[in-house]
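One chain of protein is taken out of this complex; the other chains stay put.
Chain nomenclature is as follows: A and B, assigned in order of appearance, with residue numbering initiated at 1 for each chain independently.
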Amino acid sequence: MGDALVPILAIVGVYLFSGLRVLREYERAVYFFLGRSWGSKGPGLIYLPPLFARMQKVSLRVVALDIPPQDVITRDNISIKVNAVLYMRVIDPVKAVIGVENYLYATSQLAQTTLRSVLGETEMDELLMNREKINAILKNIIDSRTESWGIEVSAVEGEDVDPPPGMKRAMARQGGAGRRRRAQGVDAGGEVHASEKRALAARII
Amino acid sequence: MGDALVPILAIVGVYLFSGLRVLREYERAVYFFLGRSWGSKGPGLIYLPPLFARMQKVSLRVVALDIPPQDVITRDNISIKVNAVLYMRVIDPVKAVIGVENYLYATSQLAQTTLRSVLGETEMDELLMNREKINAILKNIIDSRTESWGIEVSAVEGEDVDPPPGMKRAMARQGGAGRRRRAQGVDAGGEVHASEKRALAARII
Partner (left out) sequence: MGDALVPILAIVGVYLFSGLRVLREYERAVYFFLGRSWGSKGPGLIYLPPLFARMQKVSLRVVALDIPPQDVITRDNISIKVNAVLYMRVIDPVKAVIGVENYLYATSQLAQTTLRSVLGETEMDELLMNREKINAILKNIIDSRTESWGIEVSAVEGEDVDPPPGMKRAMARQGGAGRRRRAQGVDAGGEVHASEKRALAARII
């Protein structure tokens, strides 16, 4: 009797031991007991009874997602290349696993399409001047859409705008015009000032 | 008698046990009992009597379906390359399995053809300006067609429009013209301003 007990105890021991899993501070396990979601577990040591439970690890760390260069045509018909960086993190691991097939891919695709559609309705000048505002608009649209996937978009940043060469020259000219105008204004203002002084001088004389 | 019972019990036990299947929270099984559809089962633990029943797993998660670049000729005869992303999910697993051969392929094909036919009836400028509206039209057409396959299309987004090089130059010129115009306006405005000041100066003297 006693001899038979030893291998049984060993098997039970191995069974119990093999269900232990370690999750890092920033990891959560979406826990499926016989397929049913029992919410998220962790961090630390969790127990996963073999054969009965499965889990899928999700990281809660912020991810910087590079949005590859997109060809965008702005509202004023300028064709530019734009890229951006999106900062996201999972806030609800259960939704991120159950709600969507591949949350990183889906978020990346969503960011690309939102980038194109928002910038396509923006004028070139606005895009260059009000980056902060456009970043905020992008962030809000993407965040509201990824909410149901348990993902928080903390920021969308820094569209790197690459206008075509011809456009660059025109922009330089426009910039120069503003300067020439101010220069002329200053010149003329100087003349007014000077003639006032001369008139004063003439009166004095 | 007692000796014969043991292997029989073992066989029955193995038979019963081998019919157990686990479906995750987001999975459903389309259940065929002797070929007849008995609806969808799951999630969790389901029993599938071996030899009698078969099942086909379907995921209910949102899928981001990339529609590959399509050559489209717009209503105003401009040849462009367009791609898009479609977000879909299965809402009726039975229809998705019984109604159509391969629901992902069929939906992808439908999206491609709808993209071409809708954009083919749109003018280039409209396409660039009213993205939201065109996305909504695409979504509604595709969704109404996939309904009988048990598939819901939640969104079609962000056509990435890639016009031909010649068209890009023309558009850049149009965009540049707006800038040159403003530059000329600023230059001339500066001159007016300057001459007003000079006239004032002349009067003072």
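One rule holds in what follows: a residue touches a chain if its C-beta (ideal position, glycine included) is under 8 Å from a C-beta of that chain, and two chains touch if they have at least 3 such contacts.
What you see is a predicted model, and the numbers here were worked out from it, not measured in a lab.
Peer 1: Which chains here would be touched by the one that got left out?
Peer 2: Per the contact definition above, the missing chain touches B.
Peer 1: Can you work out which residue in B:45, B:98 or B:129 touches the chain that's missing from view?
Peer 2: B:98
Peer 1: List the residues of chain B that touch the chain left out of this view.
Peer 2: Residue positions of chain B that touch the missing chain: 32, 34-37, 54, 70-71, 73, 75-79, 97-102, 105-106, 109-110, 112-117, 120-121, 124, 149, 164, 166-167, 169-171, 173-174, 176-178, 180-182, 184-185, 187-189, 191-192, 194-196, 198-199, 202.
Operating definition for what follows: only the chains that are shown with their structure count from here on.
Peer 1: Between 0 and 180 degrees, and as a multiple of 5, what angle does the rotation take that fits chain A onto chain B by Cα atoms?
Peer 2: 15
Peer 1: Just curious, how far off is chain B from chain A if you go by their C-alpha centres, in Å?
Peer 2: Whole-Å distance between the two chain centres: 20.
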